[in-house]
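All protein chains but one are shown in place.
Let's look at subunit A:
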Amino acid sequence: MADSKDKAALPAYYPEFYTFPPFYTRQPNAASWSSQLSQWRSFILGYCRAHKIWRLNLVDAMETDLFYNKSINRKLPLPTIREIVDDLVKSSNAEWISSEKSIAYVYWRTPEDFASQIYSWVDETGQKGTVLTLLELTEGDNTTQQEWYGMDQAMLIKCLNVLVKRNQAQVFSVGDDKGVKVW
């Protein structure tokens, strides 16, 4: 069947409802909506993680596979996307960058998780006590295999701030750039 081929082509993080047309309509029924919402949430997070998306521009994303299933010609409307991201923000899985709610940071892991990951990476690579620039962390050759590779600077600072709060790091400015020292 053509369907099974389609399904096989889809990565695992695609929900099974990806081909279900009502999935792209905001369900007025509260019970249906809550199921729909939770599936959309996990799909957005899974998709962002797979595509390493840190900043989600809603208008741009509308045209991507995330919100647009070309095979059934269904598109999740912008207000519904906003509603879902709002819900992600509420559970601190996302954060609006601007007040007009068009771009959001998507934390497919919580800042605490990232902070712990950074800390253990620094620990494993024996760089404790050395100063690392933020660019080194996100763009450096050593971190390409890490989950936070390519992370947005502003987001990274948020994650590092978690370490600062735990008294495990210190963030300071190095010229134009910012640096971090983990101990």
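Assume a contact is a pair of C-beta atoms (placed from the backbone, for glycine too) under 8 Å apart; a residue touches a chain by one contact, two chains touch by 3 or more; residues count from 1.
Basically, contacts and distances are computed from a predicted model.
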item: Omitted chain (choose from "Vacuolar protein-sorting-associated protein 36", "Cullin-5", "Mitochondrial import inner membrane translocase subunit Tim10" or "Dynactin subunit 4") - UniProt protein name; value: "Vacuolar protein-sorting-associated protein 36"
item: Option from A:25, A:91, A:125 or A:142 whose C-beta touches the chain left out; value: A:25
item: Per the touch definition above, residue among A:35, A:57, A:92 or A:142 touching the missing chain; value: A:35
item: Residues belonging to subunit A that touch the chain removed from view; value: 1-3, 6, 16-17, 19-22, 24-25, 27-29, 31-32, 35-36, 71-74
